[in-house]
Every structure is written in C-alpha cells, then in structure tokens.
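Every protein chain of the complex appears in place save one, which is left out.
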Amino acid sequence: MELGTLVALVLTLLIFSFLYRENPFYRFAEYLLVGISVGYYLVIISRNTIYPLVIDKLFLRGEMIVLVPVILGLMMFARLNRRWAYMSRLPLSLMIGFGAGISIPAMLQARILKQMSASMQSLFTINGIIILVGIVTTTAYFFFSRKQEGFYGEFTKLGTYFLMVFFGATFGYTVMSRISLLIGRLEFILRDAIGLIS
Amino acid sequence: MRAFWLLLFCVISALFCPVASAEFTAIDTPSDGGGSVTLCWSAYDFVGSSAADTLTIYRRNVGSIAWKLIAVAALSDESHLDDSVADGKPYEYMIVARGGDSSSNLYAGPVSASAQWYNAHRTTVLIGTLVCVLTLVAVTLLSRRNKPFYIRPIKGLEAVDEAVGRATEMGKPVLFTPGWGGDIQRPTTIAALNILRYVAAKTAEYRCDLYFPTHDPVIMAAAEEVVRESYIEQGQADMYNADNVFYTSSSQLGYAAAVDGVVSRYKPAAIFLLGTFEGEALILAETGNSVGAMQVAGTDSTIQLSFFMVACDFTLIGEELFAASGYLTKDAKILSSVKVQDFLKIAIVALLFAGAIMVTFGSNTLAEWIGRT
Amino acid sequence: MDLSRLDRRIIYLLLLAAVAIPLTLKVNLPVSVGPETQKVYDAIDALPQGSRIMISFDIEASSLPEIQPVAIAIIKHAFSKDLHIIGLALFSEGTAIGYNLLSSIARSYDKEYGDDFIYLGYRPQYVSAILGMGENIRDVFPLDYRNENWLDFPAFSDLSDYDDIPLVVSLADGSLPTYWVEYAGARYGQKVATGLTAVMATSYYPYTASGQLEGLVGGLKGASEYEKLLGYSGGGQRGMLAQSSGHLMIVLLVIIANLAAWRRKL
Partner (left out) sequence: MPLAVCFLAGVFGLVQYFSPHPMVVSTYSTLLDWVQIIFAFTLIVGVLSVFQMHFKRISRRERFWGFSIITLMAIVVMAVAGFAGGTDSGSVFVWMFDNMQVPMQSTVFALLAFFVASAAYRGFRLRNVEAGILLATALVIMLGRIPVGELIGDFVPASAEWILNVPSMAAKRAVLIGIGLGSITTALRVILGIERSYLGRN
C-alpha cells in the first residue's frame, strides 16, 4: 500500500471511531484536521488573493490605489490589541454596508420577484391551484401581525402542512446525499485501501 | 430575454420614428454602459431580393469614405448589436443583401454611442426597492408615535430565556454559533447577531459563560463587538472574555470538528444554532443532542431546516429568525421592520392572485413584468 | 427488548451492513434519465466544438465522494466535445480538487493545459468574484493557478467576460449556484447549469422550473444518469445498489420505530 493511502486509511478509521464514542484517537484526528485546514486556507489566501491582488498590483504594477484596502486590511490587525480594537470598525462597516447594499436588489430579484413570477400559473390546472394555495397559506403562516386562531388559524395550519411536505421532501433527498458520501468513503476503504473489491 | 427587449425596443422605436424605421435604424443601445449601437431592420425589406443569401453590415466614421465590414447576418435576422464602437464618435451604417440587388442597400446614421446612467431593464427591481424603502421609512416614523406593534408569539422563543436559565442553574456554559454558510454580508448573519445581543445580555445578567465559535474572522470581529457591548450594558464588563468569541477554521468540517470539540469539552446546557448552516447542521445538532443540551436552532438554509426540526428542541423557520430578533429584544425598530415585512407580504399575495388570474385568462404581462431582469 | 429506544450503535451497524455488503457485489441497476440531467447534457452537447465552458469547483473536500462522479462525467463530456474548459474554484478546498480532476481527465483525452483548458484558481468572497468576472475576468484573476499569465495562451487570449462563455457549470455542495444565478445570471445574463449533491438538488428545482438554471445533475443518481447518456459505467452506476439498500434500511428502521412505539402504547 502506498504511504498516502495508508495515512488516509488510518485517519479515516480514527474519525469513524467517533461512532462508538468520543475518544482520544478521534480527538487527535479532530485537532489535526483543524490545524491542516487552517494552514491550507492561509496558503491558498496568500497565494491566490494577497499575491495577485496586492503584491503583484502594488509592487509590480505600481497601482498605488491598492494601498487603501491594504491600510483598511491592516486596521483589522488592531483587533489583536484591545486598546486599538475600535480601529477595525471602519473596514468592518465598509464590508457590512457594501454587502447589505448589494444584497438588496439581488434578494429582491431572485428570492422574491423571480419566485413570484414563476408561481403565477394558470388556475385551470390542478398544479397551478395547489401552488397558489401553497404559497398563500405558507406566507400566511409567516404573517406575524395576527394570532393564528379560528378560521385564520386553520388557514395557516394548511400552510404548515405544505411546510411539512417541503421538509419531508428535503429530508428524503438529503438521505440520498448522506448515503452517497458513505458509499464514497466505503469504496475508498474496500477498494482503494484494502482491495476487497476491484 | 435580451433579444426580447431588443425586439421590444425596435417595435417601440418603430412606432415613434415611422419614417426612418420603416427600413433601417441605428440607435445608441439603451440602458448599457456605452460602446455599442443597436441596428434594427425589417426582414421584409429583403424578402424581395430573392437572389440574396445573407445580409452584410458595414460601418464607417462620419466623414470617411471607406466602409468596413462589421458583421454578417442571416436573412431572417432583424437586429444586430455592434459593440465595437467608441463612445461619442458618429458612425454611419449600411446593410447589404449579398448577392441581391445593390439598390436594396439600406443606410442609417449618423449615430453615436454613449453610456447611460440608468438601466431601464431593472425598473421592476427599482420599484420594488423603492416600495421596500418607503414602507420601512413610513412604518418607522409611525412607530415613534404609536405604541409598539403587536407580534404574534413565535413558538419556541420563550425557550431562549429558559435555556439560558437552565444553563445557569446547572452551572454550565451556553454556546452560540452562526453556522458555516454565511458571511457578514448576509443579512441572516446580522439577524443572528441581533439574537446574540439578547442572549449575551442574558448570560451577562446570569453570570454564565458564553462561547461563540465561528468560521469567519469578520463575523468574529463583529460578534466580539456585540458581546462586549451587551456585557458592558449589563454592567458586567469584567465577565467579558474576548477568548470566548473565536475563529476556528474557514473549512466547513474543520469548523464543525472544532465546534464539536467545544461542545464535548465544555458540555454546554444550551446551544443556539442560529444563522446560515450547510451540511454541518446535523453534525452539530447530533453532538449537542448527545451531551443533552437544550437546542434552539434557526436558519435560512431551507435544506437544513428539516434536520433541525428532527434533532433540536425548537426551530425558527426562515423568516421567523428575522422576526425573532425583534420579538426578543422588543426593539421598536426591528419590530417595525417585521411590520414592514407583513405589509409587503399582503402586497405580494395580492400580486400573486392578480398574476395568476391574468395568466389563467391568457395574459402573461404581469408575470413577465415581475420576472424580468 | 424495547425497540423504540434502540441503542444508536445498533442502528449504525445495521446501516453499515446495508451499504457495505452491496458494494462488494457487482450489480448495475437499471437507470432512467431524468429531465434535469438531460437538460444539462443537451446544453453541453449543443455547444459547438471549440467553444468555452466554465466549470467552477464550488465544493468542500468533504463532499468530494458524492460530487466526483458528477464532475468526472461532465468534464469527460466537455473534453469529448472538444470544448475549452476554464476551471476555477470559489470554495478554497475546491481549488486543488478541481485542478487535479481536470489535469487527470485531460491526460486521458490528450488535452493540454493552455491549449484545451486553463485553471484560474481560487478567489474568496464569491459574490465579489462572480460579479467581478462579469466586468472583466482578468481583473479578478490576473494570473492563473500556476501563477502564469493565462492571456498568453492563444485559445484564451480573447477571453474577457461572461459574453465569451456560453455556459457556466457550478459543481457545488452548498448554495453557490444561487449566487451564480442571482449575480452572473440575473445581472449579466449568463447561462448557468449545475452539478450538485443530492441534498442541494431540491433547493434548485424552483430555479430549473423558472428557467434560471439550464439544468442540474443531482448527486450519485444524477451521475449514474449522466454516465448512461455518455455510455460508460462509473462511480454513479456502481453505487446505485448500495444507495438503494441504504435507503431501504432507513425506511425499514422508521417502520420498526413506529411499530415499536405503537406496540408500547397498546
């Protein structure tokens, strides 16, 4: 067996040991995983963002404007010292504000308008009626200004039934994904590592 | 879709400039960033030239003599977008039916391209945005005068106090984590931080430890501010420990493994899983379950909701997460935005009915207008 | 024995047996191709030779086992149609995965880096990256994954923005396709298709129905359908029997739990 495969096999088994119960072997793998993944991100971010967007632009192309985000980025380091921590609020508010701004039209367009448009279907079909009833009753369930009682309560209850169908469907589909992941891991153990199947 | 708008535009311009457009028009492309000219013609004009096989389009700068070939179009085409022009320069265009009679050549121009400040294709979204902004401003102003708005009880929210109280009684900490799926630019994260503000105030009041692991350093920075402010407000600044709000790893399972570690080491009595979660949702929820924690979950990730429903004690579904922050904090500003959401919901339902009825009777106008980009 | 409170570990063992044993048997179950998979296949198949396709590896290492058969099928299809692939990753862990997958499949089709595919690498802040590429890909990725100037490759030297890419395929285990649709699709009119883990697929049915997505290949099942369309048996088809018996075991467990609870009540 190759060294890489052996290492992968051992680590795989260490993680699976969690199914019996939490134990030092699992804990070893867990701490190792956290460290490796942090190191991985550090390298990837440095090589793929800081190098091309900062070093390359600043030192090789002399684009001085890049200094602005660099200074803002450095202000984030102020977080490490409590006395200077307030300085990081400036880059923070830039990111939060800008993010909020671009999310509004995007949310409106894709989450609301597109979904509305796609739901406007002919009521001469059963499916068209079910979709309209489903959206309206479920939206009523999310209506917060009125207590859910009496006839209105029954109406919103219908909405919860639709929600349950949705959750059930998602759960069913998710089972599929999770089993597939397990198949992938078992294939690795049985085929690639110990060669039980070809 | 783009072709549709182009066509619509040509139809409209045909209505407004009947003389020129009967044949061949060149106009500055509307709602673009400049650098393009839209050409429209009627295929009908070339039906007569039976020998023709394709259409060729030429362009020249006003004042120069030589024509330059810029595109070849099929006989059935009725428009072309020339995006190789410079802004502000006048051009003339010629369209030729190749193999046809040269008398059928059509000319258009002069025309020059320019950039527009407004993209008319996005008017629907603009109107929607304005409606949201105006409703929010109006309701916020009104709420200053009137008593706080009523919000129906949200199932499970009373549990927040109960959970923190239980942790205090048992002398165990509280854990709050916003999931791996969101970043600070996601409004869900902001809503989760609002609930964090409330939870942190409670843990400060009860003098109970609060852990906040996250996968995103920016969320960590914002959460530190939120937690520290809550502790100061409660007069418990000495209790605040910056180490308890910490970055784990940006990797999904690295984060999940680290949170699991915290859960199994400190065995919190109450766990809040509020924010945007992906596949790690059930890993966290099951681990929380195994240490017997009371779990309150809430997310806008539609898929993970079903897991939270099964594995957690209380689950806030989608929008409830946003409303919850208002319900808990009784903050008039957040309550009024919940009210705004309700008003908009009424409008949306009304539009849905109107649109569906129109579609039923054969008109897609409203559905298309709402869905256009 | 009170079956309604079965020890977790027994449940785990039952599931393990239900999935592992069928894996050792070599049985291919019959597969019928769903419309969503067919749509993706058709969208790629309709691209003329030499046109570009952008494949974004928006995945975490953890879901590789599920996404890999989907990725392999789509990449094989693209290479066999002689399309030029532009690879990139918007999740950092997808970076190495995407590069490895593309390079290894390229070898079996005699495709060369630079001539037939390039790999741009990774950008964090996916919203910014997706939007940025609509303005100019060069600004977002001045250099490729190998820190080479990809504009030097003749096949890609005129690549500027989404207008030069007929189709983007986001291979994802999270909600990245939403961002592709909401930003690249809505804002720049980019056509987007996706290969997803099965768990994410339900979320994207509305998007396929409303035409925001060109189609989707969902999980191992989707992979097996795609493999059938391409005419080979890969990871998708191999896993279908284990998948089926795993599902049946869970169904059985739910039934047992309910019967046991019902008997206790009597």
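Lettered A, B and C in written order, each chain numbered from 1.
The working rule: a contact is a pair of C-beta atoms (placed from the backbone, for glycine too) under 8 Å apart; a residue touches a chain by one contact, two chains touch by 3 or more.
Please read all numbers here as calculations on a predicted model, not as lab measurements.
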Query: Looking at the whole complex, which visible chains does the left-out chain touch?
result: A, B, C
- prompt: For the chain left off this view, which of C:Arg52, C:Lys221 or C:Arg238 is in contact with it?
  reply: C:Lys221
Selected from C:Ala129, C:Leu143, C:Ala172 or C:Ala193 as touching the chain missing from the view: C:Ala129
Query: In the complete assembly, which of B:Pro217, B:Gly235 or B:Gly292 touches the absent chain?
result: B:Pro217
Query: In the complete complex, which positions of subunit C touch the hidden chain?
result: 6, 8, 11-12, 14-16, 19, 29-32, 34, 60-65, 93, 96-97, 99-100, 103, 123-125, 128-129, 131-132, 135-136, 139, 145-146, 187, 198, 202-203, 205-206, 209, 221, 240, 243-244, 246-251, 253-254, 256-258, 261-262
Statement: subunit B residues touching the chain left out here are 31-34, 115-119, 122, 125-126, 129, 132-133, 136, 140, 184, 186-188, 190-191, 193-194, 197, 216-218, 220-222, 224-226, 228-229, 232, 243, 246-254, 256-257, 265, 279, 282-283, 286, 300, 302, 305-307, 309-311, 317-319, 321-323, 333-334, 337-338, 340-341, 344-345, 348
Query: If you put the missing chain back, which residues of subunit A would it touch?
result: 4-5, 7-9, 11-12, 15-16, 18-19, 27-29, 31-47, 49-50, 53-54, 65-66, 68-70, 72-74, 76-77, 79-80, 86, 89-108, 110-112, 115-116, 118-119, 127, 130-135, 138-139, 141-142, 159-176, 178-179, 181-182, 184-185, 188
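The definition used in the following text is that only the chains that are shown with their structure count from here on.
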Message: By the document's touch definition, which label belongs to this structure's chain graph: line, ring, star, complete, or other?
response: complete
- request: Could you find the two chains linked by the most C-beta contact pairs?
  value: A-B
Field: Mean-CA-position distance for subunit C and subunit A (Å)
entry: 16
- line: Distance in whole angstrom between the CA centres of subunit B and subunit C is 23
Field: Multi-partner residues of subunit A (at least 2 other chains)
entry: 37, 40-41, 99, 102, 109, 114, 117-118, 170, 174
Statement: Shared-interface residues of subunit C (touching two or more other chains) are 62-63, 92-93, 127, 186, 199-200, 202-203, 210
Query: For the complex, which residues does subunit B have touching subunit C?
result: 1-2, 181, 183, 185, 250-253, 278-279, 301-303, 371, 373
Contact set on subunit A toward subunit B in their complex: 22, 27, 30-31, 33-34, 36-38, 40-41, 76, 79, 82, 85, 88-89, 92, 95-96, 98-100, 102-105, 107-109, 112-114, 116-124, 128, 132, 135-136, 139, 142-148, 163, 166-168, 170-171, 174
Message: Going by the contact rule set out above, which residues of subunit C touch subunit B in the complex?
response: 60-63, 92-93, 125, 127, 173-175, 186-187, 189, 199-200, 202-203, 210
